[in-house]
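For this view, one protein chain was removed and the others were kept in their places.
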Amino acid sequence: MEPAEIIQHSGGAIGAAWLMIALPLVGAAILLLGGRRTDKIGHLLGVLMAVASFAVAALSFVQLLGFAPGERRRGIELYDFVPGLAKVGLLVDPLSISFCLLITGVGSLIHIYSIGYMAHDPNRRRFFAYLNLFVAAMLLLVLADNYVALFVGWEGVGLASYLLIGFWQHKPSAATAAKKAFIVNRVGDFGLLIGLFTIFATFHTLAFNDVFANADKASSGTLTAIGLLLLVGACGKSAQLPLQSWLLDAMEGPTPVSALIHAATMVTAGVYLIVRSGPIYQGAETAQLVVTIVGVATLLAGAIIGTAKDDIKKALAGSTMSQIGYMVLAAGIGPAGYAFAIAHLITHGFFKADMFLGAGSVMHAMNDEVDMRKYGALRKVMPVTFATFAIGYLAIIGFPLLSGYFTKDGIIETVMEHNAVLGWLAVLGAGITGFYMSRLVFMTFFGAKRWEPTAHPHESPAVMTWPLIILSIGAIGLGAFLVLGNRFMTFLAPAVGAPEEMPSFHPFSLTGLATLALVAVGAVFAWFRYGAAEVPAVAPRGSFLTTFARRDLYGDALNEALFMRPGQWLTRLAVFFDNRGVDGLVNGLAAGIGGTSGRLRRIQTGFVRSYALSIFLGAAVLAGAWLVVGNL
Amino acid sequence: MGESITFWVLAVVSVIAALGLVFSRRAVYSALMLGVVMLSLAVLYAVQDAPFLAAVQIIVYTGAVMMLFLFVLMLVGVDSSDSLVETIRGQRFWAVVGGLGFAVLLALGIGNAVVGSPKGLTAAAEGGNVSSLAQLIFTRHVFAFEVTSALLITAALGAMVLAHRERTEAKPTQRDLSRQRFAAFGRTGKNPAPLPGPGTYARHNAIDMPALLPDGTISPLSVNRYIARYEESKGILPPEVADVLEQEEAAQRTAAQANGHGGHSTPTVAEEARDGGPDTEPLPEGTEQDTVVAGRVVRPRGESAATEEDGK
C-alpha cells in the first residue's frame, strides 16, 4: 500500500501547526536576547512554551484523527521561498504527528523535571533557552515537507545538542565532548548534504511529495547512492556505526539533556529520516541491506559497550545506541518494519527518558556521582525513583506485557521473517540487553551500600518525580496500546505505506520465547555477578573482552589512528609547507628585494655631482652607440 | 688664410682658458677665464658670418651674465678658494674618463659629419645678417620669441622672490641695544660704556696703542690681548704694557683665591675677547670675517702690524 496523497490544508489546529515550532523558538529568543532580566521567569517560560507546543500538537492530532485514514496527510504552505523551486511548508501526517507528540510530550516532562534538576544552576535560564531551541528545531525537522527545511531543523538540533553538551563549558571534558559531537555530526551532515544534492540533481526538487512520487523513475543505482548518503547522515545523527563515538561523550551534558536529546528525540532523527525516505530505500535493495547491517552492528556494539561501563549515564548511552540500532534495523526492512521502528522509537522515548531522568535523580541524590560502583542499595532511600526506574528497566529488557516487550519483540519477529541471521543477532542483542540493564539496576539499587562518606541520598522533589511517574506509565502501557491490533501500523499506513498483510501478534512464538529465555539468562547472570555478589569499589582489570567494551570497542582509538593522526600529520605538513615553502618563498623574495634595494639605494648619495656623472657617462655611451649604429 | 690664423689662435686661447676655468682654485679666476672663452667665441662667431650673435655674445654673456656671476661671487665671498681635494670616490677618475670619451666621440661624430666646404651665408643673409635674422624672428619664430619674453619676466620675478628675505623680527633700536647693555652690566658687571679710546697723551690712535689714564699710566681695559700676545711671541711687547698686564693678572689671582672662584669680578679684556665682545653675536665659524673685540674692529694682522712698527 502506497502512501496517500497530500491534501493542502488550512484552518484548525493543523493549520496552526507552525505555532508548534514558533512557540518554543520565541521562547528561546526571549530567553537568549532578554539576558539576565529573564532569569526569574526563564524556567517557567521555557516550560510554558513546551507545554503550549504540546497542546497544539495534541489538538492537531485530534483533528487529524477526525479525517478518514486516506486523508490524513495534511500539507500546510507557509511561503514560496524561491518561486517554483523551494516552497516552504509543513507536512502533518501520522508519522510527523507521532514525532511531534513524542517530542513535545516527553520534552514538556523533561522541561518540568529540569526545573528541579537545574534549580541550583546559575545559568538555568540559558539552559531552558537551549532546550526550547532544541524543541523548535526538532519539530521543524519532523514537520518539514521538504528536505531543505528538514536539513535546517537537522542542523538546528545539532547546534542545540552542541550547546547543551557543552552547557557546563567550564569543564574541559564537556567542552571537548561538545566539539566532538559537533565534528562527528558534521561528517554525517556532509553525507546528508551530498545526498540532498544528489536528490536535487536527480529529481530537480527537494519536496518530499515530488521526490517520492518520482522515486520509481530513477535508476536503482542513483537510489542506492542517495540511500547510502542519507544513511551516512542518519548514522551521524543517530550515533550508528561508524559514527557512534560522540554519543558516549555527549553524556557530559546535564542529565535532562541526555534524556531528551541523546535518548528520546534527537538521536532518533536518523530513524525518522530513513522511514520518511522509505520510497527511496524501497527502490534500493543494497541500501536497505546496508541499513540493516548497520543497525545490527550498532545494536550489538551498543549492548557490548553497555555491559562494561561503570558510569551509569554511559551505560544508558550504550543502551540507547543499541536500541536505536534496533530501530534502524527495522527501518531498513521496509514498510513491514516501519511501524515497529517508530513504535519502538516512541516507547523507547518514554522508558529511556524515564531511566535517564531516574539516573539523573540518583545523581542528584548522590552529589552528581556517576560511578555505579559507588551506588548500591538505593531502592529503599529513593522508592519513587526506584519504582519508575524499575518499570523502565523491565520495559527495555522486554518483560512481558510492558512496552518494550511489544515493540522490540515486534522488531525481532519482523526481522526474523525477513532474514534469519539478522534476526538471531537481534535476539542475541536482546539477551545482552537483559544482562547489562540488570547489571545497571542491581549495581545501583541492590546490594550493599558503597556510598562515598559525604553522600546523603534522598528522594528527589515532586517536580522531578512526577515526570518520572508519567513517563513510567507510558513505559508500561504504550507498547501494548500501539502494537495490539496493529493500531499504530494502521495509523501510520497513510504516511509510510503498509505491508501487504498485517502481522498478527503471537504471544508465544519461538522467537519470542527464545528472546525471553536469553533475557532471563542475562538477568540471572547479572544478579549473580552484581546483585548477590560483592561489587568491588574499583573496577577489576577484566579480560580482553571487558577492556574492549570499556574502550568503546576501540572506536575512539580507531578514529584516532585513521583520521586524527593522519589529519594531524597532514596539518603539520601543511603548516611546515606554509612556514617553510610558502612563507619562505614570499619572505625570501621580500628579503631579496629588500636587500637588493638596501644596496641599490646607496647609489642615491645625495651628491648632485654623482648624478651628473651618471648622466654624463650615459650621454657618452649614447653618443658612442650612435656612432656605432650610424657606421653600420 | 686669415680665418685659419684667427681660428688657431683663438682655439688655443679658448681651450687653455677653458682648462683654466676648470682648474683654477679661485672662483674669480674661473670667472675671468670664462670671460676669455666667451670673447674668443664671439670673435669666432663674427668670423663665421654671425656678427649679430657676436655682438649679443659680448653684450649678453660677457656683459650681463659675467657681471651677474661676479656679483654673486662677491656676495658669497670672493676670496674663498675651493679645496681641490676630491671627496667622492672615483668621481674625478670617471669624470676625466667621461670627458675624454665625450670629446673623442663628439669629435669623431660631429667632426666627421660634415663633408665638403661650407656654403656660406651670402645667399641666406642677403639683406645683411641682422635684418635677415630679424625677419626670421619676427615672422616664422615670432611665437617662440614672445614666449621667451614671458620666460625672461618669469625669471626676473623668480630671482626677486628667491633672493628676497623677509625680516621675521623687528630691527633692534638704539633703545633696545642700550637696555641690553645695561642688563648685561646688571647681570655680569660688564662695562656698559665704550672702552677707552687712545689716551690723552697718545701720539696716534692705532689699535695697539693703549689708552693712557690721566696719571699717564696705561688703562688695562684698552690693551688688546691678541696684539699683546702676538707682540709677546715676537718679543716686541712694550715693557710698560707688560707691567700692566702682569699687575692685572696678579690682582686676578688674588681675587680668585679670596673668592674661591672668579665670582663677580669685572671681566677683563681677555675674557671679553673670549666671549666675543659686548655687542656682537657669535659668528659662524669658517668664514673669514673681521673680529670685533670690545667694540673695536680687530683686523687681520698684516697691514696694521706693519704700520705700527714705525709708530713706536
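For reference, chains read A and B in written order, and residue numbers begin at 1 within each chain.
Following the convention adopted for this analysis, a contact is a pair of C-beta atoms (placed from the backbone, for glycine too) under 8 Å apart; a residue touches a chain by one contact, two chains touch by 3 or more.
As a working rule, contacts and distances are computed from a predicted model.
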Per UniProt record, name of the chain withheld from view ["Potassium-transporting ATPase potassium-binding subunit", "Dihydroorotase", "NADH-quinone oxidoreductase subunit K" or "Alpha-D-ribose 1-methylphosphonate 5-phosphate C-P lyase"]: "NADH-quinone oxidoreductase subunit K"
Sole residue of B:86, B:176 or B:240 that reaches the chain not shown, by the stated touch rule: B:86
Identified contact with the non-displayed chain, of B:103, B:183 or B:236: B:103
Touch residues of chain B, complete complex, unshown partner: 3-4, 7, 11, 14-15, 18-19, 21-22, 27, 30-31, 34, 37-38, 41, 44-45, 48-50, 52-53, 56-57, 60-61, 64-65, 68-69, 72-73, 75-77, 82-83, 86-88, 91-92, 94-96, 98-100, 102-103, 106-107, 110-114, 117-121, 123-125, 129, 132-133, 136-137, 141, 144, 148, 151-152, 154-156, 158-159, 162-163, 165, 284, 286-287
Touching residues on chain A - with respect to the absent chain: 601-602, 604-609, 612-613, 616
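One rule holds in what follows: only the chains that are shown with their structure count from here on.
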Inter-chain centre distance, chain A versus chain B - centres from mean C-alpha coordinates, in Å: 99
Chain A partner contacts - residues on chain B that touch it in the complex: 88, 91, 94-95, 98-99, 101-102, 105-106, 108-109
Of chain A, residues touching chain B in the complex: 605, 607, 609-610, 613, 616-617, 619-620, 623-624, 626-627, 630
